[in-house]
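Mind having a look at this structure? Questions to follow.
Note that one protein chain is taken out, while the other chains of the complex remain in position.
So that you can tell them apart, the chains are marked A and B in the order they are listed, and the count of residues begins at 1 in each.
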Amino acid sequence: MQTFEANDDGPLLAPIELTSRRFWIFAGALLTIGLWGAFAWWTQLRRGLSVTGLNAPVFWGLYITNFVFFIGISHAGTLISAILRLAHAEWRRSITRAAEVITVLVLFFGMGCVILDLGRPDRVLNVLRSGNFTSPLLWDVTSVACYLTASTIYLFLPLIPDIAILRDRMPSRRWLYRPLALGWTGTEKQVRRLDRAIAVMAVIVIPIAVSVHTVVSWVFAMTVQPMWHSTIFGPYFVVGAIFSGIGAIIIAMAIIRKAYHLEQYLKPIHFNNLGLLLLVMCLLWFYFTFAEFLTTYYGGEPMHMLVFLSKTEGKFSPLFWTMVVTCFVIPFVLLANRRTRTQIWGTVAASISVEIGMWLERFLIVVPSLSNPRIPLTAPSYVPSWVEWSLFAAFVSMFILLYAVFTKFFPIVSIWEIREGREHSVSEVTTRVLSYLPEAANE
Amino acid sequence: MKIARREFIGLVAGAAAGAALGAPGGRLFSDALLSANQPIYPPRGPEQFMLSVCTACPGGCGVRARRIGNRIVKVEGNPLHPVSGGRLCAKGQAAVQALYHPDRLRLPLRRTGPRGSLKSFRPATWDAAIAEIANRLQSVRDEQRPESVVLLRGGRSDTATRAARRFLQAFGSPNDIPFDRGNDAGAIALFLTQGLRAAPAPDIRGADYILSLGSDFLESSPAPVYTARAYGDFRQTHTARRGKLIYADPRLSITAASADEWIPIRPMTHATFALGVAAAIVEEGLYDREFVAERSIGFEDGPGGGLRSILLKQFSLERVAAESGITVNVILRIARELAGAHKALVLGPHNGPLLGGRVYDHVAAHVLNALIGNVDQAGGILIADDVAIEAWPADALDAVATAGHRQPRIDGVGPDSLLSGDAEQLARALTTRQPYAAEVLFILGADPLYATAAHDQFAAAMEKVPLVVDFASIPNDTSLYADWILPEPHFLETWNVQTSPASVAFASVSVASPALPKPLYDTRPAADVFLDLARRLGLQRAMPWQDSAALSRAEVDRLFEARRGAIIGTQFDAAWVRMMEGAGWWAPGYASADELWKRVSESGGWWDPFYDHGDWSRVIRTPSGRFDFRPDIVRQIADGAPAAADGGLSLLLFEPLPIAGATGAELPFLQALLDPGLDERWETWGEIHPETAAALHIRNGSWIRVASSRRAIVIRARVTDRVVTGAIAIPVGLGKAAGGRWAEGAGANPLHLLDGAREPLSSLPDFGSSRVLVSEATAPDQRPIKRS
Partner (left out) sequence: MARWGMVIDLDRCTACQACVVACQVENNIPVAGQSDSDRGRGISWIRLAPFNEGEHGTRPGLRLVPIPCMHCEKPPCTKVCPVKATSIGKEGIVAQVYARCIGCRYCTTACPYTVRRFNWKLPEWPDPMGEGLSPDVSVRPRGVVEKCSFCHHRLQNARDKAAIEGRALRDGDYMPACVESCPAEAMFFGDLDDPRSVVTRLEAGPRAFRLLEELGTKPKVIYLSKGESGADV
């Protein structure tokens, strides 16, 4: 049996110990965009939502689109990682952390979008003071708050052993790592407890994650508006969320791999496996989209058809068909083809395409239904204003920046889990695989 | 996008303050930082209801203004008032916005620079204004040329207009020139057939079948509220009868939208269509034989044949169908329905206070009315029973005045003219100084620069008049060319006695007293100006009153002398008066002029609900004493070739109710309502049929250039099957050179496209015959936003 030293995982600690000038430039650029966004928000606070492109009846636009999109991305981490953990997928070890961080950070930005969208952000606490539980928006607040709490715990638990490693290696940052390590020494009891806690959280987190995006969909589906009022919306949104979430993980992994030279940890096989998952979600997404549009078309209810036609052949059709291409055609071709899927660039390209497509999908859910009210009301086309685009850019930038900052304080690939994999998994998996075989003794 | 430096500094400062103070309190946050609350100062004080009469249009609705402290916060209908019935139209509702309009004139303005721009005017005092005008008038009088003073006046029937007219009379000028386009054609048709000078008062309430030949009466009636109330009762009264409305016109107007059937006839075929229906009625023998035999001439007889033979010979159903584009079956059906209806009514074309239609069409419509025997019948065409309240002493004219009145009218209108006033000819006369030069031009309640085709001539003509005095509350296009703009008060600030318009069949008189304790600005009622001028010129014998308050009282005293009617009151009161008067009694409910004044001030008015149907000597004043079917005119219609389609599109004009009569564009509440069907607001548009648009490669919502031989305007295209092919329909009322911040720069004025053609019969301006070329255009630069 081989043994491994902490130093073997040097590349995982390098980003924390060394910070290049490139990183500072990168962070500075992101921060600048963030500040620009702050200015845009200031403008909106001063002048109200009149600085957006919204109008009657298109009361919701980019902010709500981004809300749904960001919350969707949040399914990346915790849900995927929990499923993979429960499934004992061994290849997960180097990717779960990167995924979980996405979840925790992006949730803040998702909720931030709702605050941006409020006419009276100064009154946001009214939601607590006089909350109305018949409102799906309040269900949202509740489920997102649960998901945020659970995901934070779920991110934190597997971090503890790594924090302990850092505590021991980096005396200059003891002030940070010591309290966070919660006195971890790696005793067998601690390990056993941690494993149990992680397993329990993995089980808890899955239904919460599913509920979050289901509830987000219900914000729309609970109304009687054309092409919102649909029973399929819950699962449809969850599928879309996981779809865009996996894409986000792939992109994040590719960047980390390149920036921090983690080629040994994030291998093509990881991309291939995630690519396969992405392909499954792509097909599921297509199935749901097809089901949704076919029932609308076949039913032919005039109000629904107005929205349907505005998407398929009306003024939203360029966006709609771009969505079909980027959500389905491109990823399907790239991922169904072994040659491109096994290439990292192949899965990354598919993921980028999926992100664009899924953002468009969210936009096309929010805006066309509102643009075609049941009682005729003409209005200018909704064109997002500079304030809305700036805030979108700023949110994306600040998300990336915070993600980068995280990698400067914590290992983005779980050190102890990799070690555990080396130390125990090979024999464990061998035993497990043997147990599937007919030769194995029945227990 | 622009980032104000101030805001950036604000951002930095705000962030610093936030950091220093911690989270600011909610109130501070929302008030100071977000500035999300409007600091407003609601009025305080007792609530009072002040009676007045709306003058936003000639409709004469009695209103009740709600006053809190010293502010008016709402205007509502006076429930006792017989014209408004407690209701108000959109314009009347917007009166508060007009009262507190930021661009109202606050002082007299004297022109000091070139004409045509408000920038050329400087504020002046009333003393200076009156002194200058009085001096000029005095010198004219000294030169014994009183006829060189001209009054151009709109269709109001208020104290101010009567004072102005009386002033002209006393001064000695015959040039009291009405500018009341909307009523002219209908009145001329009545004159030609019934021999009396009055506008028709169609009894919509009493009818059970209406054939509207392009009468957009729900938008363009001279008394919109009165007409709407009548229409409501016509449709659904508290009995089981429901009136039916057929609308024949090239455009599906708001009235057509309310109609049971829209018959999309080709442009310029109203008369042909009407006479086709008439021919069918005659052919099938469905006409009112008794009326035709006993009360008419020209049916069987006439030089070269009577109406019957002309109709049968020249208005074959096939010809009418070919020209109007309507199938024979439809024409025949309409004829049978019309003749079979109990109380049918035919309305001649009328598209607004400026667009009264063509005399030919009105004659044809009225011939049809007479054929079905509804002249002066309930549900037919009535003649308003007016009441004389001019309280002027007789025999008060001096020698100069008497001589002046012997001069011809400067606009060439004489006692035999069909026209009551000729604005285009006036412009020519002012320019050429023929038959004589004008020294002073008063303009009251009229905007000829906006509202005539002779825009350029008028502007040039005003250069030739040494003193032009315009009365306005907010300057209009014509004001910009005046020498003095005298600020008029809003109707809620003034005394007024208003008679109901001619389209209301009963006589009514409304009395307004100021609803505010004092006017907001240094304005004066036009009546006071003329009374003051009369005093300075030594004409008090003809105009002895101190001010408009005293004059109003004197006018009401005349009502007492009339010995009829009653104080307005409940429906029960009205029924009582009607019954008593029908039986030959008069029970006034007031014993003295003082009591009348007191009670009229408390209730808002007086009226005489009694209408004496079939008083033939009153309503038919032709030499024969009979209704004249005018076979001569019908023959002219038959012989007139259909308008030559010399390329281009027929220009169809209409006036949306909120901006009808070229007023309303100055109020944002009204600009927002131009056409609910197309969701049009704040701009001028042109309605084009999809086929016509396709042929011209014009897309819905794009900008188009509409060009006539005289001028071009750029407007928005609305591709819609609300209009027939080969035509473009454009609303009148926007495109103003003046009118305050909201009117200026919004839309375009299609009247300026008109080529100045006149109808041969009456020489009224022909607003229906113009043709225009339509092509794609680029957006006018003041309109950056593209609507889907």
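By definition in this document, a residue touches a chain if its C-beta (ideal position, glycine included) is under 8 Å from a C-beta of that chain, and two chains touch if they have at least 3 such contacts.
Keep in mind the model is a prediction, meaning the values are calculated, not measured.
Trainee: Which listed residue, B:His101, B:Arg266 or B:His366, touches the chain dropped from view?
Mentor: In the full complex, the listed residue that touches the missing chain is B:His101.
Trainee: Of the listed residues B:Arg197, B:Arg241, B:Arg289 or B:Lys598, which contacts the missing chain in the full complex?
Mentor: Of the listed residues, the one touching the omitted chain is B:Arg241.
Trainee: One chain isn't shown here. Among B:Gly116, B:Gly412 or B:Pro690, which residue touches it?
Mentor: Touching the chain that is not displayed is residue B:Pro690.
Trainee: Touching the absent chain in the whole complex: find that residue among A:Asn55, A:Thr78 or A:Ser310.
Mentor: Among A:Asn55, A:Thr78 or A:Ser310, only A:Asn55 touches the chain that is not shown.
Trainee: In the complete complex, the non-displayed chain touches which residues of chain A?
Mentor: Counting over the whole complex, chain A touches the hidden chain at residues 47-50, 54-60, 114, 117-121, 123-124, 126-127, 129-132, 134-138, 141, 219, 222-225, 370, 373-377, 379-380.
Trainee: Going by the touch rule given at the top, which residues of chain B touch the chain that is not shown?
Mentor: With respect to the unshown chain, the touching residues of chain B are 30, 34-38, 40-44, 68, 71-77, 85-94, 96-97, 99-102, 218-219, 224-225, 228-229, 231-233, 235-238, 240-242, 252, 254-255, 257-258, 260, 262, 264, 520, 657-658, 668-673, 676-679, 681-682, 690, 720-722, 741-742, 746, 783, 785, 787.
Keep this in mind: only the chains that are shown with their structure count from here on.
Trainee: Applying the document's contact rule, which stretches of chain A touch chain B when the two form their complex?
Mentor: Residues of chain A touching chain B: 38-39, 42-43, 45-46, 48, 120, 122-123, 315, 376-381, 386.
Trainee: Which of the residues in chain B end up touching chain A in this complex?
Mentor: Of all residues in chain B, those touching chain A are 1, 3, 7-8, 10-11, 14, 26, 29-30, 33-36, 679, 785-788.
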